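A single protein chain has been omitted from the complex, and every remaining protein chain is retained in its original position.
Right after this comes chain A.
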Amino acid sequence: MDTELILKVYPYFLEAAVVTIELSILTIVLGLICGALGATARLSRFKALRFLGAAYVSFFRGTPALIQLFLLYFGGPQIGIQLDAFEAGVIGLGVNIGAYMTETMRGAIIAIDKGQGEAARTLGLSREQAFRKVVLPQALRLMIRPLGVNINAQIKGTALVSAISVVELTYTAQRYIGSTYKPFEMFFLAGVLYLVIITITGKGVAYLDRKVRLPA
């Protein structure tokens, strides 16, 4: 392995890793928003909203993220959506991971025992109060770890935007192969940086999960 080369190029890879981190944060934030809206729709009292939520989930989980990205970035201009590659990456991947997060959040909410909401309603709380004060705080605790799994997948998933030429880690590795002819070193370096980002994030999720855990 050519360590000298790695030492020479790694500052450029660090810059690219910053882009990967930005992409991750933005897509995850957008995903959480879409997930919350999606879960609300899926659990709504109104049939039309439930249908909309289900359609959202089945489209974005039922087609490759890469196709969704191409559809938005290359197909978008045809229907009047002009985005640069970074914007398309954030929106495309954020809305995509939002579909997975919708199901994660919905799963956590419906996993809360029905008796919890009933007990709250019995005391006189409205449906909304019962949800906010009793069901949601318990569901939030329950969804931290599975959302962590979605987040882990999403960080790795940002590599897809290399296909629309966003200069992030994977794209940078490919570009340096063109000039160095050292694919092993370049992909190895990129892989290590992904691993660092994912490990730190995983520790953060585990910390949060521990912090809100109830005494047994």
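Convention: a contact is a pair of C-beta atoms (placed from the backbone, for glycine too) under 8 Å apart; a residue touches a chain by one contact, two chains touch by 3 or more; residues count from 1.
We adopt the following convention: contacts and distances are computed from a predicted model.
Per its UniProt record, the hidden chain corresponds to "ABC transporter" from the list "NADH-quinone oxidoreductase subunit F", "Acetolactate synthase", "2Fe-2S iron-sulfur cluster-binding protein" or "ABC transporter". Considering the whole complex, the residue from A:P11, A:G62 or A:P215 that touches the absent chain is A:P215.
Contact with the chain that does not appear here is found for just one residue of A:S44, A:Q138, A:N152 or A:Q174, A:Q138.
Contact with the omitted chain, checked across A:S58, A:S126, A:S165 or A:T199, is made by A:S126. Residues 113, 115-116, 118-127, 129, 133-134, 137-138, 141, 214-216 are the ones on chain A that touch the missing chain.
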